[in-house]
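Omission of a single protein chain aside, the complex is shown with its protein chains in their original locations.
Our next item is subunit A:
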Amino acid sequence: MAERQYVKIFTRFERFWHWSQALLVLALLFTGARLHGLIGGMYWGQAFRLHLIAAGLIILLWIFAIFWHFTTGAWQHYIPTLRNLVPVIRYYAYGIFRGEAHPAKPTIHRKHNPLQRLSYLFLKLVINPAIWATGILYLTVNLTGLDLQTVAWLHVVSAYAMAIFVVIHVYMATTGDTPTAYVKAMTTGYEWVVVEEDAAGG
């Protein structure tokens, strides 16, 4: 097994992007649930204002993040792969209960395991754009003349998908060597990783 070192794998921007996105997504989910009438606790107008502010900020953040991904080449971390996918799924479904080692240890050039790659790619290419596009269509429904109920429905469906992603993602964050290991890595940027590139490459 290759040597493991405690090195920085998440850059400052990446961590800022992750945590501010987390905050904004939670704010959007809760204000959205208020706007949809699922929860109370706030005036509708207040929830609407916060929802719009958070939406504006997250779109700005996404624009920066997309730029960052392409200029740094970080987008390559999300190229889907089938290699090692089945062992990873098998690990979360079975091996994790037996105390087995994770079949995919992160390297500098391969920060995400195959399951992460697929789920983050789905988030970035399907859920995020769906929320973004339907949200803008919802806001501008008077200009476009689209059917309000249809646009609202699409936005709500995207929001449910996002909520389910958040639940799974937050739980998966506790499955490191210790329950807080991954959260700590995402906060400090440092993680035990394989520094020497293995034969499989990136």
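Throughout what follows, a residue touches a chain if its C-beta (ideal position, glycine included) is under 8 Å from a C-beta of that chain, and two chains touch if they have at least 3 such contacts; residues count from 1.
Everything below uses one rule, namely that contacts and distances are computed from a predicted model.
Here one chain is missing from view; checked against "Dihydroxyacetone kinase subunit L", "Branched-chain amino acid transport system substrate-binding protein", "Octaheme c-type cytochrome, tetrathionate reductase family" or "TIGR02186 family protein", UniProt names that protein "Octaheme c-type cytochrome, tetrathionate reductase family". From the set A:L23, A:I63 or A:L148, the residue in touch with the chain omitted from the display is A:L148, counting the whole complex.
In the complete complex, the hidden chain is touched by one of A:F16, A:F48 or A:W132, namely A:F48. When the full complex is taken into account, the listed residue touching the unshown chain is A:V156, out of A:L85, A:I136, A:V156 or A:V183. In the complete complex, the residue from A:V7, A:L23, A:L38 or A:I63 that touches the missing chain is A:L38. Within the complete assembly, residues 35-38, 43-45, 48-49, 52, 92, 96-99, 141-142, 148-149, 152-153, 156-157, 160, 163-164, 167-168, 171, 174-175 of subunit A touch the chain that is not shown.
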